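Moving on, here comes chain A:
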Amino acid sequence: MIPGVSMTHILILSGVLFTLGALGVLIRRNSIVMFMAIELMLNAANLAFVGFARSMEALSGQVFVFFVIAVAAAEVAVGLALIVSVYRSRSSIDIDKVSDLRG
Partner candidate 1 sequence: MSSSDLLPALPFLIVSIWAILLLVFDLFISNKGITAILAAAGVMGALVAAIARFGSNQVAFDGMIVADGFSDYLQIVILATALLGVAVAYDYLRRMDMERGEYYTLMLFTVAGMLLMSLAGDLILIFLAIELLSLPLYVLSGFARPEKNSEEAAMKYFILGAFSSAFLVYGIALIFGSTGTTNMAGVAQSIYSNQADLTLLIIAIPMLLVGLGFKVAAVPFHMWMPDVYQGAPSAAVAFMSVGAKVAGFAALLRIFIVALPELAQAWGPIVVAVSAATMIWGNLAAIPQSNIKRMLAYSSIAHAGFILMALAAASDAAVADKAVSAALFYLFAYLFSNLGAWAVVLALEQTEGRGLLIEDYAGLGRRRPALALAMAVFMLSLLGIPPTVGFIGKFLVFGVTIEAGLIGLAIVGVATSLISAYYYMRVVVVMYMRTGEPESRSEGWLNRTVGLTALATFLLGVLPGPILFLAANSGFITP
Partner candidate 2 sequence: MEAWILTLVTFFPIVGVIILLFLRKEQETQIRWTALLTALITFVLSLVMLAVFDPIDPDLQMVVRVPWFSIGDLQIEFFLGVDGLSILLVLLTTFLSVLAIISTWTAIVDRVREFMVFFLLLEIGMVGVFLGMDLFLFYIFWEFTLVPMYFLIGVWGGERRMYAALKFFLYTMAGSILMLLAILWLGLDAGTFAVPDLIEAQAIPANLQFWLFLAFAAAFAIKVPMWPLHSWLPDAHVEAPTAGSVILAGVLLKMGTYGFLRFNLGLFPQASVRLAPWVALLAVIGIIYGAAVSYAQKDVKKLVAYSSVSHLGLVMLGLFALNLQGLQGSILQMINHGLSTGALFLIVGIIYERRHTRDMDAFGGLWSVMPIYAGITLIVTLSSLGLPGLNGFVGEFTVLIGAFGSVAIGSEWFAILAATGIILVAIYMLYMFQKLFLGPLDNDKNKRLPDVNRREILMLVPIVILIFWIGLYPRPFFGLTEASVGKVVELVSSAALAMR
């Protein structure tokens, strides 16, 4: 029983976090930080899930979070590997330097 705290609050919080994450992806040029921002977005989603799970007493919400975390881990593995290999060839993690293909 958490009086005073309504789903609305949680939703707003997660929404804000999610947006901040998205913002991060848009404004940062450091690919690692962009990537972290994406993680932030995922977490915002998790927060929403847990909140909903709690508010409607449906455990599957929490299970979903579990999977999201797993996926996040997998993404990180691939993503960091990519960043590393890009760094090897371009010796930079500035995403804007990765822009030969265009038009």
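With respect to how the candidates were assembled, all candidates are chains of the complex that A comes from, given by their letters.
The working rule: a residue touches a chain if its C-beta (ideal position, glycine included) is under 8 Å from a C-beta of that chain, and two chains touch if they have at least 3 such contacts; residues count from 1.
Since this is a predicted model, take the numbers as computed values, not measurements.
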Request  = Quickly now, which of 1 or 2 touches chain A in the complex? Give its number.
outcome  = 1
Key: candidate 1-facing residues of chain A, complex   = 7, 11, 18, 21-22, 25, 31, 34-35, 38, 41-42, 44-46, 48-49, 51-53, 55-56, 58, 60-61, 63-64, 67-68, 71, 74-75, 78-79, 82-83, 85-86, 88-90, 95, 98-103
